[in-house]
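The other protein chains are all here in position, but one chain of the complex has been omitted.
== subunit A ==
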Amino acid sequence: MSSRRSRSRQSGSSRITDDQINDLVSKLQQLLPEIRDRQPDKVSSANVLQETCNYIRSLHREVDDLSERLSELLATTETTSAQAAIIRSLLM
């Protein structure tokens, strides 16, 4: 990995080094189930960014599906008094 320092061209901000970016990229890698177990030096940052986009899209889809499921459940079921009691206790 080159130790070339990149000059920041944004006014007012401190120098952004390659090391800082590599550190942030490897932290991101740790969050991605598909590639977190691979050696950091075997995964390019372009790879991590790609996987990050894929993962965020899949999380968005998951939340959409769950929203649909909750919509169906709320439309078709009556909340029992036991369920209502549990919900009240959670909101306390």
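Rule of thumb we're sticking to: contacts are C-beta pairs under 8 Å (C-beta built on N, C-alpha and C of every residue); 3 or more make two chains touch, one makes a residue touch a chain; residues count from 1.
The definition used in the following text is that contacts and distances are computed from a predicted model.
Undergrad: The hidden chain: which UniProt name fits, "Protein YIPF", "Importin subunit alpha", "Exosome complex component RRP41 homolog" or "IBH1-like N-terminal domain-containing protein"?
TA: Checked against "Protein YIPF", "Importin subunit alpha", "Exosome complex component RRP41 homolog" or "IBH1-like N-terminal domain-containing protein": the hidden chain maps to "IBH1-like N-terminal domain-containing protein".
Undergrad: Tell me where the left-out chain touches subunit A, residue by residue.
TA: 6, 9-10, 13, 16, 20-21, 24-25, 27-28, 31, 45-46, 49-50, 52-53, 55-57, 59-60, 62-64, 66-77, 79, 83, 86-87, 89-91
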